[in-house]
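Heads up, one of the protein chains got dropped from this complex, but the rest are sitting where they should.
The letters A and B name the chains in turn, as written, and every chain counts its residues from 1.
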């Protein structure tokens, strides 16, 4: 016991050492490469003789703040539904996202805003970094409770790079449109997480089954996450679109889609529930699918009716997924998807990509007028037909699925390195092995910590 | 028992069927009637050769998001104070408001922005729809815990229409000013809910009395609702006002008024409390009355002092109402007002309307300068004197009370239809009959569900 306890204590050093190492490296890279852009640098901005009102800050920062709330409050508290994993859900979200913001600023900066040997940063790089953090947290949702924080940081290290490359291929090479990230964020994040969960499959996870459910209060905390995600999703999808009608239309479409996914989620949850009762898991998650499904098409001429129809479909598919497909995922495919990200981000993300194919394929000069240049510049400039754009959109989906799957396969091997600190099967979904936990679990908190016991003896 | 159980299960189908029916109907109406307006349609916007910075989105969307948070987080969590009704409070708020947003977009669209056979939508229709959802949730507060979700959807169906018609009569026919909705939202929503509660009076509600109180944690969840309502109320009242000084002044007045209602609520709560102790019910609710009371006059020349005085009065009246009037409402008037909406929205709403009468009656060209055109266009154009405006404002209050009372009377008869799914007296304020409820109520969750027992046997 003493030896294993010692070994465990050594492993606990992995988290602080990785934090310090990663922070050191990003700080050096920031020192060498990162500079204010022309909207944040006083000399550049004032040299330009702009009106201050023209600074991008005023057009994007309110949306950025909404996105920021979604990433940290939304994802963090949504995952706090587990009865004994609230500290880890909120806390590791905080840690992972903070690191992802720095790292993604560098990766995306090298790919998108590297000029004259420097990365130039401003509010758009903040939005993009938060988007990338969102994808990392979606993947976190699939493996929630089954990995230690050091493993999670390694996952983020890898995923941020792959996210950046995939996004670059789609947006800059293939000319795909995906403002709200049905593909680049949701599909990518979900399938990355699901494949990772497959590689990390734990056949004896039922040892922690009693902790893998909610209690009354934890479900209310999770609803804080849900509601803030739902409220600010119009800002999420519209944050990076073209100014003017683009942001306005995207927000409106997302708003309608979410109302419809909420109605279909309540309907389906009651229909498939025992005695017609509603299931909080569905309400907390599937009601949000309307935001995911218009991530690609929200900036296009989806029409208000199209937004309602898309949202309705997404809520339906997502609720049915929680009810019928998640159990199969585990039993047949050995994918243990803690938060059901396949239902909230995976299937609605793919539906959103396909909806983007459809709506892009229907684009006409008539419908968009001079606004075609903003939404589909390659079509407006005659470089592509609408059909060709649709085909490129579809290809983007396959690229994304490939990047996510192959990347997560490699990532899974990385995370399985035997010296990494990972919770034993008996201690999954349990805050206590990573946190000093006060009262309400007092009985356990006072006894000697039992996490050191080898799995086989538990 | 088997028969009644079967009957109950059948009744549970009412919620999903209504959701699907309502969504189907609104979707068809959206397909036929709803179109992007000139600020969200790419062809129309770009044809106009506007600067993107002029898009209404940038002037209204941040306020809209604050209003959106108030409706879903504010009202939802404020009502989560009940110890066993948190899922329903937050969940039914979510459902009702999502439906109200769609339905109200149609109803208000037909009344306010129907041109060339189409309803035109943008950020202003989003704000108006959220306002209407707010009124529906105020009414929900009066009957909280005593109605099933299918009944609530029917209430919303009716109330949204009446809200739209009443608002149209006030703003467009009578030329009443009511930006923050002291009349159209708060007075209307409160008295609609109170009359509804009267029609649905339950003489044996004491059977659920033990659940009609809070516990420590549920009061903290409710404070999340309170604080977000309090913080964003300046955005609520200023969201639909004229741009520039109008929005700015309204936000400022509301901010001052709320600080004063907070101080008077703490003072009065301690004065009337046992042993000078504060009552959370007062703090959660009456402190917000300052937002309600300047709903009409906030955009006018209320003056900062006037805002403080109004807020102080509203907090006082509201706290005293909770202490002394709510018990009488039940015992004498047979109105069981679960959340005390009469104290938070009813009386402060009427006070706000009367304050609007006063401040409108005092309007002069001198005080408003060229801004008179924005605040009181009919006075500025010489069509009305300030006194005449005041009389119209007063008349608007009576119209509102009439619409609310008569409408809710009809609504009450609708909700009393015997085949509708309604909780028995023994199961009011109880999540379990509509939700799968995890732990912390384990003793009950495991026993057979008792909601099927006829009232007379309980």
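We adopt the following convention: a residue touches a chain if its C-beta (ideal position, glycine included) is under 8 Å from a C-beta of that chain, and two chains touch if they have at least 3 such contacts.
Being a predicted model, the structure only gives us computed values, none of them experimental.
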Q: Using the definition of touch stated at the top, determine which of B:16, B:42, B:62 or B:352 touches the missing chain.
A: B:62
**Q.** Selected from B:165, B:263 or B:378 as touching the chain missing from the view
**A.** B:263
(Q) So one chain is hidden, and I want to know which residue out of B:120, B:146, B:198 or B:249 touches that hidden chain in the complete assembly. (A) B:249
Q. Residue-wise, where is chain B in contact with the chain that is not depicted?
A. 53-54, 58-59, 62, 66, 83, 213-217, 219-220, 223-224, 227-228, 230-232, 235, 242-249, 251-252, 255-256, 258-260, 262-264, 266-268, 270-271, 273-280, 283, 287, 301, 303-305, 308-309, 312, 366-372, 374-375
Q.
Applying the definition given at the start, please give the residues of chain A touching the unseen chain.
A. 8-9, 11-13, 15-17, 19-20, 22-23, 26-27, 30-31, 34-36, 39-47, 50, 52-53, 55-58, 61-62, 65, 68-69, 72-73, 76-77, 80, 86-87, 90-91, 94-95, 98-99, 101-102, 121-123, 126, 149, 217, 221, 224, 433-441, 449
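Here is the rule we go by: only the chains that are shown with their structure count from here on.
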Q: Just give me the whole-number Å value for how far the CA centre of chain A lies from that of chain B.
A: 33
